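Only one protein chain is missing; all other protein chains are in place.
All chains are identified by letter, namely A, B and C, in their written order; residue positions are counted from 1 within each chain.
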Amino acid sequence: MLKVAYFPGCSLSSTAKEYDVATRLVCEDLEIDLVEIPEWTCCGATTAHITSELTAAALPAKSLIWAEKHNMPITSPCSACFSRLKMAHLNMEKDPNLKKEVEEVTGETYNGKAEVLHLTRVMLEKYGLENIKAKIKKQLKGLKIACYYGCLMTRPAEVCENDRVENPMIMDNLVSALGAEPIKWYYKTECCGAAFSLTKTEIVRKLSGDILKEAKTCGADLVMVACPLCHSNLDARQPEISKLLKTDLNMPILYFTQVMGLALGYDYMDLMMNKHFIDPKPLLKSKGIL
Amino acid sequence: MARIGVFVCHCGTNIAGVVDVTRVAKYAETLPGVRISVDYKYMCSDPGQNTIIDAVKKYNLDRIVVAACSPRMHEGTFRKTIERAGLNPYLMEMANIREHVSWVHSDDKELATQKAMKVMEMAVAKVRRSEALSKMFASIEKRALVIGGGIAGIQAALDIAGAGYKVVLVEKEPSIGGRMAQLDKTFPTLDCSACILTPKMVAVSQDPNITLMTYAEVVEVCGYVGQFDVKIKQKAKSVNSKCIGCGVCVTKCPNRKSLSEFNEKLAPRKAIYTPFPQAVPNVPVIDRETCTFFKTGKCKICEKVCPTGAIEYTQQDEIIKEKFGAVVVATGFNIYDHSNYGEYGYGEIKDVISSLQFERLINSSGPTDGHVVRPSDHKEVKNVVFIQCVGSRDESKHRPYCSRVCCMYTAKQAMLLKDHYPETQSYVFYIDIRSAGKNYEEFVQKAQNDYGVVYLRGRVSKIYERGDKLIVKGADTLSGAQVEVEADMVVLANGLEPKANAKELAQLFHMSYDQYGFYNELHPKLAPVETAISGVFVAGCCISPKDIPDTVAQASATAAKVCALFSKEKLEVEPLIANVNQLTCSGCETCYNVCPYSAIEMEDKEVRRGDMRHVAKVLESVCKGCGACVGSCYCKAVDLKGFSDRQVMNQIETATTELSTND
Amino acid sequence: MSNEKKKDINVVGFLCNWCSYAGADMTGLGRNIYPSNIKIIRIPCTGRMDPMMIIEAFHNGADGVLVSGCHPGDCHYSEGNFYWRRRYPHLKSLMEHFGIDKRRFHASWVSASEGKKFAEVVKKVVADVKDWQENG
Partner (left out) sequence: MKYELQLKNIKEGFRKDVERLSQQKISNCYQCGKCSAGCPVAYAMEYPPTMAMRMIQLGMHDRLMSANTSWFCVSCETCTTRCPREIDIAKVMDTLKIMAQAGKYKLSDNEIPIFDWIFLKSIELTGKIYEIGMIGAYNMLSLNPFKDVFPMGVKMILKGKISFIPHLIYNPIEMIKNIRMFKRIKKKDRERIYEKNA
């Protein structure tokens, strides 16, 4: 059984509870043991690295150290958390001085051995696409999915590792494996506005609007994401965006574990899809998936 | 006791600006054996050299040390100087106090001066043990090898042959012509590339002094200037000399599975093919990788249709050994592979094409007969975006250099497009326009003013497809605006890089090359077509990116160098070679085994009366003076003239002692 | 800091004429600064390196020795640097056996175009020798 240190992140215990639930369900099915890091602290998100470089490294360091101590790869379903964990790891590797300071403020030593993986990579690379295929109960035939990666799981290039920076394919490959059709589009890694959700909302509306518009133009039925931040910008702000663009976008936004959950045979309520602002029920019913 | 003269050069302020040269000269006077020491502004100038000659006569000097620049720069100069003064040229040593001292220790003048004194002292120590050496001569094989049949190789071959010497021109592809044959028109005159190139190609094939070997590669090189032993692999063409070039085989060949290299993979080509209609020689070759017969044993259509019975499936690769006195390397360039640019679509967007692809598209003998259409759907284009500096000036892609020709050919391509299709609109994204050359700046201005090409100063960040259009997201830094252009086609100005196997070829000749694989000239300014290997010359884009006029000029320069070499009856060679003291040689044969040139011979000789022994002997005309034998001799019987054990030991001893005057 | 002035370290560098010596010239052309502790001896090829020369250098009191030649495969004389490449590890372990700390004896490959690299190599060698001298 694959044991992985699990860093859910703040959003997954509140605004993105459904992501957490779906993730745990799917991992249980795939026999991936998610060991939640006890007493994890927030990764600091964008705020930390624009306020203090040291905070940005020290906050994730605690979780990295725990994972290293317990000899497990560390993962987070949230792209922002993943990015912060990975960047903290890489920055400490690049800058020994920073590492020294982090060790001083946390009072613990880090040997730089933690393996930070995004949840998609844990599933597709550690667990294996073929193994996932073997578990599928229901093919998601006829569903056109726009895979939206966002910034934080692909950039900068060091974070991306095995995938391509400009046109990543990891989620597209997953979608194909589930029997659905990944659409070809070029807004996969455009920014949704991310952390500006509260502060500079008008930017979020514009950027997320562009993404939703492009997905619609390219013929997507739904947008699949791997980040609660992207989700809240694309989903919770979608009514406002629709109003702004004077069209009814009505584009359901699902987490990738929810889409996997559908293929593994879970239903609407198991995956807490009722929590979304844009209800995917009519779409999924029309495709015969629910 | 030796009578040594030390001459310290200021090199203007190059040395004197950092090193206290008078102190160096003063210190020299305190060294044993030094009779006179002088410092002078420019030692290599005429008066400087005369100072040395006068001093030799006046003080009856027998050994000279010149503390100046690198011996790689001026050793030859000063050897000649003291020869004029009547001394043996090998009784001179240079102390490198410029490249190795003043230029690299300018941070601390005191330490630099002390080091200069020490470096000079080491040279004095070495020259004390120097011996007079007599000149050696070697014969010259007056045939030249030219590698690469592009415009550089063609020009060099024609010039050398024109002077009456025999030339072998080796080309890897089935035809000569190279990159220039692929181009449509040339900047800034807009004359047709093929029209000015093909007469030269024909001249090569008709010149009785030139032997043309196409579909061939150099595989092994031994020897040295005057006597290069070269092995050339003639790949099997599967077509013999009976071929009259009628082309029936090509027409009838049913196999269209490969893509034409000459047309930059824009069109298929047959398994039996000539790269282009004007090919020289006009003899097709069979590509055995794709030919149906070679893969399945069935087909043989070409053999059936050939009117002269020229198809020969049984032909084998052949290794041909030849001797040459000099070599011209002109292997040219590849364009940068833009599939490394993810933001420009990883080379997967069909209508994002390379500059060479554009040349083929707009060329009337190209795959589309000169129609500029989109490779994806063969539709004509309206808006075309040109992006400069793709694989140039880009550190993140490990190509930080400027490729020199892209600004110009982009302007040319935009103009040609407008000439062909007046209703099209071109946009050029550039960083800086580099148009240094006769009539070049005027040419770029013309593109902007007369042809209405819109120049935008900024790199493009992303290209993506939306429907059948390409969205180009760029910027114009001059106005500070983001610019988005909806284009039908994007042409990338791919930078120039060396051929993929440039390094392997360099290693055959032991030429040095830079981190990209461009060959190093002997001196970037004063010996731009020579290499560190005497007798090997370089021309064209294998040294660095350059345009056609510069390439042709360099090619002719190599020809002049080759002819100058061949005009001598005998070649003077450095006598810095190994010699064996047969009295102490134990006959162990280690040196015989390590010598890379087989310059050691074992002989049974009576070294002393009644002492018959198996001993080593150096073949003087073969030895190149690498010293591998010296380093491996167990009984110190082998030594190397000019770098003898005694000389080096003296240097080591001096290097490790403190300066004697500083108390 | 002791009052006695410490003797500045002294490194002897043996550079092959075709690559590293030319590379060191390139360092000068590019005006890359490096420590002046190194004294350079020009040799035709690293294949010429007689182990006695290195022993002699240490015996005479050199604090460090650097031997630098062409990259493997790029030797001007085809294979001279291969001989050196095989000789070096043996010599290095022998030197350690003699009590010469491994930080004092270095080999590197620097081509004629790698001026900057040569400066880096010298800096590294001098730093290593300093480390040995100060920390033992």
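Keep this in mind: a contact is a pair of C-beta atoms (placed from the backbone, for glycine too) under 8 Å apart; a residue touches a chain by one contact, two chains touch by 3 or more.
Just so we're clear, the structure is a prediction, and the values are computed from it rather than from any experiment.
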| item | value |
| --- | --- |
| Among shown chains, those touching the left-out chain | A, B |
| Absent-chain contact - pick from B:460, B:489 or B:648 | B:460 |
| Candidate in contact with the missing chain, chosen from A:156, A:219 or A:282 | A:156 |
| Listed residues A:193, A:252 or A:280, member touching the removed chain | A:193 |
| Residue, one of B:41, B:265, B:374 or B:473, that touches the chain absent here | B:473 |
| Absent chain, residues of chain B that touch it | 343, 389, 393-397, 431, 457-462, 473-477, 480, 482-483 |
| Hidden partner interface residues of chain A, rising order | 10, 13-17, 39-42, 44-55, 58-59, 95, 101, 104-107, 151, 155-157, 165, 189-191, 193-196, 198-201, 203, 207, 236-237, 239-240, 274-275, 277 |
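To be clear about the criterion, only the chains that are shown with their structure count from here on.
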| item | value |
| --- | --- |
| Averaged-CA centre spacing for the pair chain C and chain A, given as whole angstrom | 52 |
| Of all residues in chain C, those that touch chain B in their complex | 10, 12, 17-19, 21-22, 24-25, 27-29, 31-34, 36, 39-45, 47-50, 52-53, 56-57, 60-62, 70, 73-80, 83-84, 87, 111-114, 119 |
| Chain A to chain B touching residues, read off their complex | 164-167, 186, 214, 217 |
| Chain B to chain C touching residues, read off their complex | 70-73, 96, 98-101, 103-108, 111-112, 114-115, 118-119, 122, 506-507, 510, 512-515, 520, 532-533, 576, 594, 596-597, 624-628, 630-632, 640, 643, 645, 648-649, 651-653, 655-657 |
